[in-house]
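Here the complex is missing a single protein chain, while all its other protein chains stay put.
After this line comes chain A, so read on.
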Amino acid sequence: MRAPRPKVAIAAVAVAALAVAGCAESDRGDSGASQKDTLVFGVAGDPKVLDPSLASDGESLRVARQVFETLVRPEEGGTKITPGLAESWTPDATGTVWTFKLKSGVKFHDGTDFNAEAVCANFNRWFNAKGLMQSPDVTPYWQDVMGGFAANERTDLPPSLFKSCAAKDATTVDLAFTRVSSKVPAALMLPSFSIHSPKALEQYQASTIGGSADNIQYPSYAMEHPTGTGPFKFKSWDVANKTLTLERNEEYTGGPKAKLKTLIFKTISDENARKQALRSGDIQGYDLVGPADVEPLKGEGFNMLTRPAFNILYLAINQKGNPKLADPKVRQAIAYALNRQALVDSKLPPGAKVATQFMPDTVEGWNSNVTQYSYDVNKAKQLLAEAGASNLTLRFHYPTEVTRPYMPNPKDLFELLSADLQAVGIKITPIPLKWTPDYLNATSTGTEHDLHFLGWTGDYGDGYNFIGTMFDRQKPEWGFNNPELFELFKKADTTADAAARYELYKELNAKIMEFLPGVPISHSPPAIVFGKDVTGVKASPLTDERFATAEFKS
């Protein structure tokens, strides 16, 4: 057999290319899209699902915020509750029934009308979820906010907070709840409570989760047919090219129409790669900007937006592992030993602040009079001596290979804080672990962790979402039992009057900082960047950026 000759090979390739050319139909429409009305935005991960009822990841929710609308929504660039699909909302005297007055003339992307019936169809869909729809990873936010369902199929599910929905007329709807809760109506701002077209929900069998519990398959609604009322409509999801395309909703009546014709989210998981893609012009904006890139990109003329800080980074102290840590004096000593200001100044992005409590000052219930533990090495040493803990060794867990909005560079933070602790005589055993699953696993279970970093980004503007999430019951992360504190949380959660509830949050913050389960470290403002000629987007503390107002400067 003769060896194949290069000429033969080239001819073969050419013949093959001619043979395949034109052998399939192009399904390309008329695309007269000019670059100036198309924005490509770089995101760190693929969305998981297009039905926000089933989502908890930020990227799915980012898409949902453009396609869907909720009854109430956060003010643009803030956390206060403002009208969404509802114009107004009022509780009855008991605080358990809320009447929402809806906007009229709103249409879903499939042309059907938005009205009170549609709202009830959505709430009933969530409430009456059955089978796999009750899996904790399928409807996470419903379970987080409302607890259980009409008929709970798992024993560990609490009774539902939601009770019923009644459409009184086309634009009036009553939502009834089983008890007063701090979550209503604030939590209804979450994209997971977006209102979908009942017709599309039925047509694409949105509530039929296929497969088995270990082999869940989403319905076609959740993957291909999200149908809301928002300024953008879903167009296509190209998994093979890691892009998701939305197009302007030409029939939008909820406000000015989107200025962009096309909005594309493109997944670039690597932070540096996102930066390089912006500089090379592949994308015209991206989220999760590295703190070290903020100033350089700003200097190059990119449109850098800083979100108001709506998060908390804390040093958790676990009282179960090392008995010495159950002594308040030792925990106080740790707090006094930390030079948090130096850390904020040197390692966090511009605009970051030292935290005095476990919620940012933009949330109602923040207390200016909590016990403060300013940097004081001598006091720390003295407290350790008094507690008989001068020879303390602590296991300090920190995560590697991760950037969180509240924690840009965990290793650097660890190095600073462990140096501070060593300076007062505490010996540190460093335990670096991969963020997921090792780190999250190690710090939230068992008793092997003494100190670790973790944080929280608020979902909506109610204080309970911060302090309640962390401290309203016993958790292995902290390893303490404080019935008095837990009782006060319960009282706050079930106080209908908002002003009275905020006062209780203040009291809670004071008590938490006195008890000192951990040390709040900082609130960092995460940055989001756009191209030099892109304007109109307002940074949101809740990452609720609205691309409908984005436009290119001419």
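Quick notes on this structure:
Here, a contact is a pair of C-beta atoms (placed from the backbone, for glycine too) under 8 Å apart; a residue touches a chain by one contact, two chains touch by 3 or more; residues count from 1.
Quick note on the criterion: contacts and distances are computed from a predicted model.
The chain that is not shown carries the UniProt protein name "Peptide ABC transporter permease", picked from "Peptide ABC transporter permease", "Lipoate-protein ligase A", "Heavy-metal-associated domain-containing protein" or "Iron-sulfur cluster assembly protein SufD". Within the complete assembly, A:135 is the residue of A:135, A:172, A:409 or A:549 that touches the hidden chain. Only one residue from A:76, A:174, A:282 or A:386 touches the chain missing from this view: A:282.
Among A:80, A:130 or A:154, only A:154 touches the chain left out of the display. If you put the hidden chain back, the residue from A:412, A:438 or A:503 that touches it is A:438. Considering the full assembly, A:216 is the residue among A:97, A:216 or A:498 that touches the omitted chain.
Residues of chain A in touch with the missing chain: 1, 3-4, 17, 20-29, 31, 33, 35, 38, 40, 42, 46, 48-49, 56, 135-137, 140, 144, 154, 156, 211, 213-218, 223, 238-243, 245, 262, 264, 266-270, 272-274, 276-277, 279-283, 404, 434-438, 440-441, 444-445, 454-456, 475-476.
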